[in-house]
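My questions all concern the structure below.
Only one protein chain is missing from this complex, and each of the others stays in its spot.
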């Protein structure tokens, strides 16, 4: 077996050195009556070529490869330049630990500092951390950050937040004495009911968590929302973004007065990978610095005056503050953030603008083309980014999607999964990976279903 | 386009610096009446994702992926540990030039020195060069080396040398005043007719080029052959090896008295790749040093006394000796030799022994199993390595293979392609990539053809 | 490649140049007229964002990467981190196109991926003796949180949520933090002079408010908590549960099953014990295993193996709910399964044996030159302290950098003054370990002869000691374009 560099002879030499005869002596503290079991239900070692074959076969069991897919809903199929794979797989980036020894970790640290800067630029915020687990956990971290800062324990959450993120928030708060109240969305526009937000806001509320573009793909009125929230003292607006590629296209959260922005940055150089690893991000205004969860990389100088980078402000973190830490997060998604940094650098200013715009235009093209059918209807026709809700007049969403699946199209996500009143609605995503022909085909196949 | 780092603005700046208005001014020495053509017949730039898709589609046009293959004949499907890909693709190894500046090329140089050492060990010779193009060109380089050393211009070549290598030898010598004469092989044993070799050998002959294992997979009597050749003064035995994986299994050429060994080392870590790039090797006794073709890496010291490596003995080479060089080769197959070095290090002593033995045993297993059919016959039943010739009693080779191809098996190579008297013979190769079930299936399908 | 001026790579923003393009993508063939968003919502320009060509990006990240030490370049005996070699075939497998599916693909179209998850669950169940697993948690701390939530849910289901979790003073900081986020108050419990928990002490701390004890085993001193079964009995008698932090499972996997010695909940770190690369800080994966009684409280989604293949249960009212999107860090799961399948059942215990052998070898060889604060038997790691040395643990760590060796973990656990926590793992050769021992002795010699010199170390790294106080006092967390500022 190639993963054990000790030879039997060396094992004997070592045993002799440490004065034991039998390896079991080293484990004598372990309850012997329970020890030295065997693993009968498991398979024997597989040699490398058979191992590879086995996983190739498992891949073949995922029968989808030639399907046209319009699945989104928090996980998006975007173009990833090959340099992202090539560079991130350098073992210098892939195989070190967290940069605890900065003198030999400037590679990771500089890449993280650059990532933090790019995220701050994209969100228009004062600073970003070095990553969180994913979009869903970032949402709750954002909510908790607002509450810590406000020193309150009640928070408003928009009903049209990604349903999984919503579930995660409810899971996390269940034992923390935090109250969550939902603010409904308008059934016509798909956007948060601002009146209801105003109504529900009061001095006990520490913040409002809303998603934009929201789960239906619709861009919220972030500025108005923030203004409303700020009408209450020590209440903060927390914007969630599940589709980070919207950032280069839309007015930055910072300009809209948002206090904290969190979300999922899978769209920046991470493949779909059945849902992970992805990349949670969080960025905020300066005043949240000391309450920020997760790692931060900061710039400093070495003894010779050279610029260098270190993990900093760690007095917020669990290894120092233990139960009083701002979060329990330790290992984060550093390598995913590295990939995001490479991806963003490669696309660059113009590439990001172009590709995010193409996402919108493809979606807009679909909206235009599908108009010709009267048995389906795009529900929110304005201010969508790259996703729309399609309402079906004579079909239920799950059956509709099943029919298209039989035509080798994954046409979207049935909203019924998450919303009781959305039996006949499906969520459809368009990215730059679709061309006109793909969209035309989808429209045609939908037309054929009539 | 991502491959042009100059911006238009910078282009203008540079033009200004060098005092031109129009880029065409720089090309004014070029006959203007012929210049500035357009490439109308060619396609426009493809963006990266479409480029990848295009080649994936081309791969799909190679319809073979689930076929069982027993094709060999100088190109073999062997196990390649993933570390070979991973390490050889490090850009430090992939993107430098020939190590002309040794101070910043110790990586390439050390790897080549290690490769040379391993090849010398495997062949049992005094030294190896740093690579040649492939097995076929190595064969002619070996022949020419023998002739240079002998100062003669006639050479004997075994009839059962790889037919492509034979063709290459004839092509190369056509204008060099070198005479080539063939020595027949024995139709019973598949080996060189030693009596004919003795007969044809005379003082005008500079050497004898033979292959072992030969084209039919049969191991020659290298020692006897060398003894016979050496009975003539200044005549050298040149062993060709098309299947380098035989080296770890068989008595080394050096021990058999062979003077020069050349061949194809594709089996050491290079994928089939439709025939290239592969790896030509050449190793020889000490006395051939000054006549060796190609690059040599040698050990030396730097000014501080540290060990280091350099390209050496280059006074043999074209950039110094020009038309009097020992060969015209300049760029060689350095990266393939690097891969071979990594591959050989990973398999190591025990892995090489085990895998080469398994090649032989799989072949032997086939020979045993196929015995039960009387309408086919293994022609040379002794001293094969991992290839055998199957003789068909009622079929012609091409039709036989076509029938098996219809059963999704590439069963081998029709010898008719190369030998007039071999209409009913096919060459079948077995490697460690086959398991018993594969061989059983082949036998069964052959049986079904009856 | 070092160069005359030893200049570090600039920041990517500093090499950016207006108008450069590093990607290629087809032109847009749809008219801007279709834009369906209010102009006011659209962004103008991403100010100062990098503009580079492909070659610029490649050179930048290639040269930046060279500033890192990594497992692939040398010894990395970072205690508590199990920095073992990461097999290359696993990277290849994780990149297979066939596995790269959308998480919302119809279940019947992702049977291969669901099988991968279920297979790894089986391996972990068999190795740990727990009844069921979830692979959803994104890292160890996330697993701890999930595990403590499960415990709470279980106790609540019995009508008695309780308030307190006991945590030894040597525990990793994530333990108290995670328990806290599950809504518990933490009570620290001391270990004895042998570095382990006494059953007697535990008993003293137990009362009807104690929900659980979080025990790391082997603990962060590398010592097996030998009273674990007795302690588990005490806990169970008290209606409390035993949470085992299994981040150190490399010490005894295949040798004893935590489920057999009293653990009710355990988390594992796939990015440690199961050899997935750490990527400079993540992604990890922190599956949790639980006993039969607790299985129903695991987070969703749950993968169900049925006659017609695998299905997914997205909702489970009894459970703690959802704690992460989708199915966890799937590609990390893939790599861990590939690792285990390559290992095979016959080699699981060999991992622990060699890891412990190597650690004890280091202990033996350095115990005469370094202070050993605890004399108990240690398993996969060994802890020394800087007691009686003319220099500090930090100085030694920094000096190791000059010799191309990554230092051990320093100043953890907090209960050892000047701790040096050395974990070699089973993937290190005796040659490497011997070389490390030699260097350590050499450094201790240097320390005696010229302690001042060591305080200046490192000397041969891309940067030298960094001013961490400055970084924290005047935080600079992003690059600022000084041209704009001026």
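First chain written, first letter: the chains are A, B and C, and each begins at residue 1.
Here, a contact is a pair of C-beta atoms (placed from the backbone, for glycine too) under 8 Å apart; a residue touches a chain by one contact, two chains touch by 3 or more.
Fair warning: this is a prediction, and the values are worked out from it, not measured in the lab.
Novice: Need the list of shown chains touched by the one chain that isn't shown.
Specialist: Those shown chains that the absent chain touches are A, B, C.
Novice: Of A:9, A:151 or A:420, which sits in contact with the chain we cannot see?
Specialist: For the chain that is not drawn, the touching residue is A:9.
Novice: Quick one: say which of A:50, A:199 or A:371 touches the chain that got left out.
Specialist: Considering the complete complex, A:50 is the one touching the chain left out.
Novice: Could you tell me which of B:90, B:148 or B:230 touches the chain that is not displayed?
Specialist: That would be B:90, which touches the missing chain.
Novice: Touching the left-out chain: which of C:342, C:356 or C:370?
Specialist: Result: among the candidates, C:342 touches the missing chain.
Novice: Where the complex has a chain not shown, which of B:75, B:192, B:370 or B:442 is the residue touching it?
Specialist: Only one of B:75, B:192, B:370 or B:442 touches the chain omitted from view, namely B:75.
Novice: Tell me which stretches of subunit A touch the chain missing from the display.
Specialist: 1-5, 7-10, 45, 47-50, 81-83, 85-86, 91, 104
Novice: Which positions on subunit C touch the chain that was left off?
Specialist: 1-6, 15, 17, 20, 24, 53-56, 58-59, 62-63, 66, 69, 72-74, 85, 87-88, 342, 402-404, 427-431, 459-461
The definition used in the following text is that only the chains that are shown with their structure count from here on.
Novice: Taking each chain's centre as the mean of its C-alpha atoms, which one ends up farthest from the centre of subunit A?
Specialist: B
Novice: Give, as an integer number of Å, the spacing between the C-alpha centres of subunit B and subunit A.
Specialist: 49
Novice: Between subunit A and subunit C, what is the separation of their C-alpha centroids in Å?
Specialist: Whole-Å distance between the two chain centres: 20.
Novice: Name the residues of subunit B that each touch 2 or more other chains.
Specialist: 2, 48-49, 81-82, 86, 91
Novice: Could you tell me which residues belong to subunit C and also touch two or more other chains?
Specialist: 20-23, 25-26, 54, 58, 62, 87, 89, 91-92
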